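Take a look at the following structure, please.
Of the protein chains in this complex, one is absent; all others appear in place.
Right, chain A next:
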Amino acid sequence: MLTEYGTKHAVHVITNHFGDLVAKVCECLLRKGPLTRQNVKRYTELSDEQVKNALLVLIQQNCVQAFTTEQPDGFADGPKANTQYVVLFDNILHRVRFAKFLTILSQEFDQQCVELVQGLLEHGRLTLKQMFDRAKSSEKEGNLVDLDSLRETLVKLVTAHYVERCPASEPLLMPISEEEGPARKKGSKSAKKIGEPETIEQQVVEAALPMEAMRFSVVTNVESDVGEKEKNSNNVTPGEKRKHDVLELDECGVADEQSVVYRANFEGFIRRLRHKGCIDHVRAHLDDGAANVLSAMLQATSSAEKKVKTKNSVPLSLSSIYEEVIKSEAGRNMTLDHVRASLVQLGELSFVDASSDSYSIDFEKIIEIAQNEEVESVVSKRYGRDAYRIFRLLSKSGRLLETDKISDTTFVEKKDAPKILYKLWKDGYLLMEKLVVTGARQSQFLLWKVNRQILWKHVLDEMFHAALNLSLRVSYELDREKELLNLPADKRTGPLQDRYNRIRKVRILLESSQMKLDDAILLFHDF
C-alpha cells in the first residue's frame, strides 16, 4: 500500500526529471492502480498522443510496465486481451539513487563500466549498438572505443548482475486460480513462501522477468558487423530519449545482438547497498574488526542470495570466514583469535547466529535494530528523554501496558507520563486502548502499545514527506539565488560573494541531507 507522501514524493521526482505531463500520467497510475491506456486518458483528460508518449517515456525509464490479462470468461470470439499499465513505485525511488549506484560501481569496476551504466541510467534501456554509439560520441582523443572491449565490459557487468536484459514488454498475467496458486514459470521464484500476499506490481514484475539464465546473459553474434549501419537499425542519436519499439519488442523473438535491450539491474545495486548498510551498522556498534568479519562473510555468501530481502546468509565455518577475512587488505592483519572474538561480539548482539561451529548473518536482526534506532532517535529529539525511555519500553515489550506501570518502570512522574503518552499517541506513534473496570466504583485504565507494522508505515510516510520538503526547499533556495548563481565568478564581489558562499553551503547541506534521508528510506522501504 502506498502512503500519501510516498505518492507525492514519487510524483515530485518524476516531475523534476520528466516534466508535468509525464508526472500527471504517473500520478494517475500511482493513485488508481493498473489502467488501460484508454482509462489513463479518461482520468487525466490528456490527448491520446500525450498519454502514449508519457507512457513510452515511463516504460523506457523502467517506471511503468505493461501487461495483459486474459479475461476468464471471455466472449464468443475467445478471450479478450487488453493491455494495462502498472507503475513501478520502487523504480521511481531508485531515480534519486543513481549517484549511489555509480559510486558502488566505481569502487569495483573501471571507468568504462561506470560510463556504460551511466548511459543505461540516463536512457533507461539500450542495445549494445546504442551503447556503442553513445561511447563513440563521447570518445576522447587517444582513448578509442571499440566494440569488442565494450562487449567485454557489458559481459562483466551482466555477470556481476549490475546489468540485466530488459523484461518482457507485455507479459500475460494469469488470473490466480484457487487450486493451483499463481502460475509461475521460474524455479527460483517458486521458493517464495506460500500465502505471502503479492501486489499486482510484484506479480507483473515477476511475470515479465526473463528466466535467470537469460536475464544475465549477453547475446553476441560477432559474425554480423554491428559497426556497420544496417537498413533496419534504428538511427537514433545517443542523448535522445529512446522511446521507440519498447512497446513492440518481442520477448521470444530472435535473440540477436542488435535487438537485445539492456538496463541497469536495480536489484543488484540495492543488494550491495543493503550489505554496505549492514557493515556500517556493525562498525558503529562494535569496531572495525567486527565490520571486517561481516564484510568477509558477505563476500563469501552473497552469490547465494536469491533476492534482496534475504533473511539469513548461508552458514559458514570459522575457517572459511578466516580465509575470506585475510583476503582483504583491511583484514590481513587479523589473527584467527581476533576473528573468533569478533564473531562472539557479533553473536552477542544477535547480528550473527552461531550454531555448532557455523555462522550465519542475521540480516533481519541487523536491519531491525537499525530501524529501531532511527525511530527512537526521532522520538528522543521530538519528544524528549522521558518519551524515549517510554517508547523503548513499549517497543521492546510489544504488548499493551498500563499508564501507571509505564511510569513506574521508566521513572517518569505520574503526572507527566499520561501527557507524554497522549502526545505520542496523537502523532501516530502509539496505539491506545481504554479498559473500563466496573467494580465498587467504575474506573478506567488506559493501555498503550507500539505496533511496529503500523508505526513503520507511518514513519516511512514521514520520511517521504521530509524528502519531498527537502527537495522543495532546495529548488526554492536555488531559485531565489538564480541570478547570482549565473553570475561569472569575477563579478561576484563583496556582499555578492558572501551570498554566494551561503547558497553554496545551503546547497551542500541540503543535498547531503537528501542522500542521508534516502539511506533511511532504503532502510525502511527497500532492505
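Please note the rule applied: contacts are C-beta pairs under 8 Å (C-beta built on N, C-alpha and C of every residue); 3 or more make two chains touch, one makes a residue touch a chain; residues count from 1.
Following the convention adopted for this analysis, contacts and distances are computed from a predicted model.
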Given the options "NEDD8-activating enzyme E1 catalytic subunit", "DNA-directed RNA polymerase III subunit RPC6", "Cytoplasmic tRNA 2-thiolation protein 2" or "RING-type E3 ubiquitin transferase", which would UniProt use as the protein name of the unshown chain? "DNA-directed RNA polymerase III subunit RPC6"
In the whole complex, not just what's shown, which of A:99, A:344 or A:496 touches the removed chain? A:344
Only one of A:172, A:211 or A:472 touches the unshown chain, namely A:472
Residues in chain A touching the chain absent from view: 8, 284-287, 341, 344, 347-348, 373-378, 380-382, 388-389, 392-393, 396, 404, 408-415, 427, 459, 462-463, 465-466, 468-470, 472-473, 476-477, 501-502, 505-506, 509-510, 513, 516-517, 519-520
